[in-house]
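Here is the structure we will look at, set down as structure tokens.
Note that one protein chain of the assembly has been removed; the remaining protein chains are unaltered in position.
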Amino acid sequence: MKRAPAVISTSVVLFGIWLSLTLSADSQEIALGVVVSLITAVATHGALTGDLSRLLKPRKCLATIEYVFFFLGQMIKANIDVFFRIFRPVIPIKPGIVKAKLTLKSERAKAIVANSITLTPGTITIDIIGDEIFVHWVFLPDGDVHIKTQSMVDSFAVRLENIFE
Amino acid sequence: MSNTFLIIIFVLIGGGLFLSFLRLIIGRKATDRAVALDTTTLISTGFLVLVAFLQGRSLLLDVALVYSVLSFLGVLAIARYLDGGLK
Partner (left out) sequence: MSFISILAHGLTGLGALVLFASGLGVFRMPDVFNKMHAGTKATTLGSVLFLVGLGLFEPSWMPKLLLIVLFIVLTNPVSSHALARAAHNEPSEKPDNLIIDDLADSKGGGQ
């Protein structure tokens, strides 16, 4: 029964998805939704979300909200950057793939870092091998690119460490 | 929604769809085409929701949802294929 919290969080999330898909308050629909989401959660061992109950602590909750807003801000900056790059007559590019160290342990946190880096200004993740992450820059920053890349990755990793550990 | 606004939106989305589709057809390499396919399907998901809104048919929203799921799976399958199959 070690997986019980993960199974319960997954089924709650799945039930939320069911509700927004059916959009009805009919008792039969809701009962069917509960059954189906429980079966799916048990069959997948709660692999969709993992244990969400840890996020209920106020400190972690605040850290999560802070991360979401930080991420949204970065995403908007990224789009302004892409936008002004595309409409130039000659697109300014200076591409390169740079590696950085990733201190996070959990696989889920690594996946979130990789996805966040892909959606933030000027960078996409190419690959993760062990604890090294490879980042593609559309325009390499001036100065030491390895230090710049490391600090960019860390700005996400530190925030995620507050949530996951 | 006024008519002028609607025309602007249609021109913008249609233009984006046209350009990415052009890249899908003339793309130089296989991965270029795969990226263009990814972009085309996402823009057409937006287009589908716009059509659903204009016709007032919420059924098309389900189509858009399934379409985005299938496009994700399709792009993943193409990426796996280009990478040399499952290892």
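Per-chain numbering from 1; labels A and B assigned in written order.
Note that contacts are C-beta pairs under 8 Å (C-beta built on N, C-alpha and C of every residue); 3 or more make two chains touch, one makes a residue touch a chain.
Since we're looking at a predicted model, the values are computed, not measured.
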| item | value |
| --- | --- |
| For chain A, residues in touch with the removed chain | 17, 19-21, 23, 75-76, 78-79, 82-83, 85-87, 91, 93-99, 114-115, 118-119, 122, 124-127, 129, 132, 134, 136, 138, 140, 145 |
| Touching residues (missing chain, whole complex) on chain B | 1, 5, 8-9, 12-13, 15-20, 22-23, 29-32, 34-36, 38-39, 42-43, 45-46, 49-50, 53, 58, 61-62, 64-65, 68-69, 72, 75-76, 78-80, 82-84 |
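As a working rule, only the chains that are shown with their structure count from here on.
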| item | value |
| --- | --- |
| Rounded Å distance, chain A centre to chain B centre (Cα mean) | 23 |
